[in-house]
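Every protein chain except one is present and positioned as in the full complex.
Right, chain A next:
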Amino acid sequence: MKQVTASGQTVEDAVQSALKQLNTSADQVNVEIIDEGKKGILGLFGSKPAIVKVSIAENIVARAEKYLKSITSQLGVEISVETTTNSNEITFELSGEKIAILIGKRGQTLNAIQYLVHLFLNKSSDQYYTVIVDAEGYRKRRVETLTQLAHRLADKSVRTRREVSLEPMPSYERKVIHTTLQNNSKIKTYSHGNEPNRHVVIKPS
């Protein structure tokens, strides 16, 4: 790990000078204050400079990517990962052959991997991250499928004047259904049951 010790009139000054030496920005380092420094009388007598130790934090996202890759390689799947960070939302885009093994039935393996990476990231950092693991555009395709399904079942509910229950889905998939149908005044949607069996119900209004 790269680190430097720097001094300055205030802690802030010291950190700035350390960042310059390391050629990095404040969000990628750990700062340890060794001495806060003293202003001294009239800024002349008994003043002490502030001393800080600044080290480049090993990138947590890179470690999560390594974790993800070590799991997939032991599943016998060679993949390449493209990571994008958008404030606290981190997306891992997986691509490669045999990606189907990683997705599993209705994305259950992909969701399990996503949850494990989420745990990994949020255990070793004090910031909260949202993690999305996607494989070959699976999530986008799934949203399209769910949107179509939502419209079809809404029509069915209106036609039969009966409630239609969908199968259990994870929360963000239910959200897709709810948001798709929220402007449809002929029906109402709500979720019923407890995780992991929570499912959307479409009811004619």
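By our rule, a contact is a pair of C-beta atoms (placed from the backbone, for glycine too) under 8 Å apart; a residue touches a chain by one contact, two chains touch by 3 or more; residues count from 1.
The rule is simple: contacts and distances are computed from a predicted model.
Enquirer: Can you work out the missing subunit's protein name as recorded in UniProt? Choose among "RNA-binding protein KhpA", "ABC transporter permease", "Assimilatory nitrite reductase (NAD(P)H) large subunit" or "Cytochrome c oxidase subunit I".
Expert: "RNA-binding protein KhpA"
Enquirer: Looking at A:18, A:113, A:135 or A:202, which makes contact with the chain not pictured?
Expert: In the full complex, the listed residue that touches the missing chain is A:113.
Enquirer: What residues on chain A make contact with the chain left out of this view?
Expert: For chain A, the residues touching the absent chain are 67, 70-71, 74-76, 101-102, 104, 108-109, 111-113, 115-116, 119-120, 123-124, 195-196.
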